[in-house]
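Note sheet for the following structure.
Omission of a single protein chain aside, the complex is shown with its protein chains in their original locations.
Moving on to subunit A:
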Amino acid sequence: MGIVSPGFHGRRRDTAVKLPPGQYLTEDFPVLTAGPTQHVPLEKWEFVITTELGQKHSWSWQDLLALPSETPTVDIHCVTKWSKLGTEWQGVSLDTLLEDVDTAADYALVQAYGGYTTNLPLDDLLDGQAWIVYRYDGDDLRAEHGGPARLLVPHLYFWKSAKWVRGIQLLDQDEPGFWETAGYHDYGDPWREQRYQGD
């Protein structure tokens, strides 16, 4: 237990809900991005998976929409402490996108329009754990939340769910991304409170 601050009682909200340590519930949807919001025209949008051998698999916006979609309803947890429960999305599972990709890579470096990157083990993108989503709460995904399409990996802190996603580089060796290079945890499991390096 931490040092007690005298007279602090806290305002415990819904005690029926189990949140990861250090998180609090929010009803709205905060926006956190290191730079300006990106606006990517749909006709220029492209999603490219590049294997460790340099083979490219790419999808246009029309290609993406033509793939079977799923509608995950998931809880999301931001490293800045807010958690939002039961968020509703629509998009394409990474299982679908990686189905015909021949790879023995262990790691993925996710790339976004605007230059943002984030890394994660490839296993965390598979088995129904990750999607490229283009709709949120029944509407097209707004640009400030990563539209036209973002990655959604709800079991990791939300900085891993790259906004304005444009591709994934598959790698044999782990390579830290933008926040990971700036001191954030390499993996980012909210339930183990892996916020920063060394957690």
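Criterion: contacts are C-beta pairs under 8 Å (C-beta built on N, C-alpha and C of every residue); 3 or more make two chains touch, one makes a residue touch a chain; residues count from 1.
The rule we apply is simple: contacts and distances are computed from a predicted model.
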From "ABC transporter substrate-binding protein", "Ferredoxin-NADP reductase", "Protein translocase subunit SecD" or "Putative methionine biosynthesis protein MetW", the UniProt protein name for the chain not displayed is "Ferredoxin-NADP reductase"
Even though one chain is not shown, subunit A touches it at residues 1-12, 22, 24, 26-37, 80-82, 114-115, 144, 178, 181-183, 195-199
